[in-house]
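Report on the following structure.
Omission of a single protein chain aside, the complex is shown with its protein chains in their original locations.
Right, chain A next:
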Amino acid sequence: MTVMMKLASLETKMFFRDRISVFWTFLFPVLMIWLFGSMFGDSDLNGLSFAEMFVPSWIGVNIVTTSFFTLGTVLTGYRETGVLRRYQSTPVQSWMILAAHTFQGAVIFAISALLLMIFGMMMYDLTLPAYIGSTLIALVVSMLAFFPFALFLTSLAKNTQSAAAISSLCLNVMLFLSGAAFPLQFMPDIIQTVAKALPLYYVVELLRGTWNTAPITEYGLEVGVLLGIAVLSTVLASRFFRWSDQ
């Protein structure tokens, strides 16, 4: 356990030493909210204000970026440069590495979610989530689903470039088709159906819902789908964990 915590805190520390990734991780979502805000800031969307609609969904998008870029692509890089291989002949086990990176991802995500919420409160009169306990549980469930999901998908990549390509593809598809960036009711029926096949759709529904409308108990389907993804991808990620790309 101490090994896992040590790994997790070191990885977190090292993340903050890389200024560029810090910028992209923390500032980019805030800039996007600001950009969207300058376009739709005053609109009323299905009875929700701009911030009530988009801050929760961008927090959802942040889970995707954290899991694919902060976790998946970095771990693929470690695999490629032999960082993981070096652990292979020590008593460190694969679950410790996955757990450490999951922990690091959770810390980084929490900071960026907090930043987004504060920004929304300051600029667009956002209020704290209506069912704050439900929202917190929703966030944990979403991370449990997405972190191993991304770790598994990127571990299929041969190198960092293809991991980045997989990550960008997943992010962009989910960003535009799951209702995170653009409300789904403006989309054709077919896209509304496709959206339901994307995991981010359930995250966005869950976060938006618990933030504004109802407690988590009303979202059994979303929680069920996400927990299903969590279990399946945890199994896949640990089953197919590779120490090196040979």
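Operating definition for what follows: a residue touches a chain if its C-beta (ideal position, glycine included) is under 8 Å from a C-beta of that chain, and two chains touch if they have at least 3 such contacts; residues count from 1.
The definition used in the following text is that contacts and distances are computed from a predicted model.
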Protein name as given in UniProt for the chain not displayed, "Biotinylated protein TB7.3", "NADH-quinone oxidoreductase subunit N", "ATPases involved in chromosome partitioning" or "ABC transporter ATP-binding protein": "ABC transporter ATP-binding protein"
Residue, one of A:V30, A:L45 or A:V92, that touches the chain absent here: A:V92
Sole residue of A:L48, A:V83 or A:A181 that reaches the chain not shown, by the stated touch rule: A:V83
Omitted-chain contact residue, chosen from A:W24, A:F40, A:F182 or A:W243: A:W243
Where the missing chain touches chain A, by residue: 2-3, 6-7, 10-11, 13-14, 17-18, 78, 81-83, 85-86, 88-93, 243
